[in-house]
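To start, the structure under review is shown below, and the notes come after it.
Only one protein chain is missing; all other protein chains are in place.
So that you can tell them apart, the chains are marked A and B in the order they are listed, and the count of residues begins at 1 in each.
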Amino acid sequence: MLKVVSKEVLGARLPKNIRALCVATHSQKFRTSEDKPSYHSSSNSAQYYKIPQDIRNQLFAHGGIPKSYNIQTKSFAETCLMVREPSLDIINCIKSIDYSKPVNRFVLYGKKGSGKSLALAHVVHYGLETGHLILHVPWVGQWMRYCKEYSNSELKPGNVDINLDAANWLVHFKTQNAHVLSNADLVIGQDYVWSKREKTQKGAHILELIEHGISRVKYASSCVLGLCMEIKELSKKGKCKTMVAIDGYNGFFYPKTRVYTEKKEMVPPSKVTVTEGFLEVTKFDWNNAVCVLTVDEIASAKEDQLSHMPKYLLGKEGFEHLDPFIPVAVNEYTDKEFTSCMEYYRERKWVQPAPGQDEELSFLSGSNPYKLMQICAGL
Amino acid sequence: MALVKTLANLKSVQILTNKLAALSVVQQNGMSMYPPYYINPIFKKDAQVELFENGEAQKLAHIPTKAALIDQTCSIYYDDDIRLFRNYIMRSGRKSLARELLDKAFEKVKRSQLEKFHKAKTEEDKNKIVLDPREVFHMAVDNCKPVLFLTPIKRGGVKYQVPVPITEKKSQFLSMKWLIEAATDKERTVHFPEKLAYELIDASNNTGRVVKRKQDLHRQCEANRAYAHYRWS
């Protein structure tokens, strides 16, 4: 890893007005060769680690890494995440969890563009590495505000289904958990009757339920609901340990959605079928699992984006549902993290080195990771 | 009385010397709100430091100076040519939009160059690819600058297209204008920054529509070289 990188730096075409040259040895401080999150510690703080391509495809093929960062990874020809304090904190806590005790809920919160989704991605990678069954919702806003298709629910009258999105999610779930789902022990505990002719038997493997949802898109939402319940039961029995990772959890409690009934009336999240499943899964009445959630301003409409604090975003209902939870703050870059980010950009040839660059950019972006990315794009 | 006169003379002499000093730095602009003896502002940090070092600052401090424009920043990324290009892109005074478009174009240039860089196998190939979008931009503009251009000159009732040498400024202007024209000439689904990025990359490699246009102009000039003496008739 080190050899390859130094070759790139030394062999590259040197820009014209270079006065502060990044020495090869110095540039290695921002990278770590440790690509297993369970071995990351505070000594790796502010360092980038590379996610191997196959793991990346398994975990994030259908979402999980924000769109803008995705485009960056294509340009950089690698997927690297920065090891930062919030995700280290959560991983540290997860390592010391007693799985016989009720589920712990962690909530990542922070200003727009401070790195919550990527912190969650880091934790999900850790979950994969330690053999958790990952229940990952890449972005709740995708369902509530940009759903592809909505329809009245057949199996739950009064509710509204978002079947296409649910089916996509089932595919995502299947790819992410391919390694765990091969375990023959994971069987469903009750019958699911879809219609007069279709039925999923009790005792069937959980994969059958998932396949049914993917192939029969009409029942996809109910499949998702059933899946959540089954996973809960399985974890209680000790068949698997689960990690629930949801980005934009406050989307389940924000009163305005863009999901409508067939009469074009707005549907609150509580009436969307899939919501119930994920609310069940974030309760504390089961064990052998851990919940890592994110609350994001962007999941609500622009006029209601007044604060990034969890209680405001979750509302009374959401807060009572999650209480007691552990809030984890995701802040702007510290000086060390900022330097590390700039070094990474320089190494990836994204930004040409120039004297006084770091200082100017830290002022312009306010050390906000997203703003820095936007500004560096045009340089 | 004599003292007053000499004092008055001294003052007028001072103003005169100031104006003369200003004239050496002045930029003529017929429509400017400023009187002609006003000098342009020096807003870059290193230029200012230089002035203080060689003592020019002392002289310039007493000459009336124009106010710096909002575009003229002391940022390390300030570039006069890029600023000029941005102004040419701007329409209806929407400078923020022009800035966004140019930023996106540079981003696109970077991304496509990086793609090529990562695809290139040998070190030689990698070295040939320019990754700095600003450098690509400068190369593109340089490559599209015409050396001569045709002016219509009327001789004996007929307008002849006469090849004539071009000033540096006009040449640069034509180059930038052609690049923008080429970028706006596109399908509706393609966005301006994307098209501009491709044009810039092509021009920096000495290929593409704009370079072709310059070469066409040069060919025309070559063809019309017989009329060259019409310049002086």
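Criterion: a contact is a pair of C-beta atoms (placed from the backbone, for glycine too) under 8 Å apart; a residue touches a chain by one contact, two chains touch by 3 or more.
The definition used in the following text is that contacts and distances are computed from a predicted model.
One chain of this complex is left out of the view, and of "SKP1-like protein", "28S ribosomal protein S35, mitochondrial", "S-phase kinase-associated protein 1" or "E3 ubiquitin ligase complex SCF subunit", the protein name its UniProt record gives is "28S ribosomal protein S35, mitochondrial".
From the set A:I71, A:C93 or A:L207, the residue in touch with the chain omitted from the display is A:C93, counting the whole complex. Across A:E233, A:D323 or A:E359, the single residue that touches the chain missing here is A:D323. Touch with the chain omitted from the figure is made, among A:S45, A:T175, A:Q305 or A:T339, by A:S45.
Although one chain is not displayed, its contacts with chain A can still be listed: residues 42, 45, 85, 88-89, 92-93, 96-98, 101-102, 104, 284-285, 307, 309-312, 320, 323-329, 334, 336.
One rule holds for everything that comes next: only the chains that are shown with their structure count from here on.
If each chain is reduced to the centroid of its CA atoms, chain A and chain B end up 47 Å from each other. Residues of chain B that touch chain A in their complex: 75-77, 102-104, 106-107, 110-111, 114-115, 117-118, 123, 126-127, 129-135.
For chain A in complex with chain B, the touching residues are 11-13, 15-16, 71, 74-77, 349-350, 352, 354-357, 360, 377-379.
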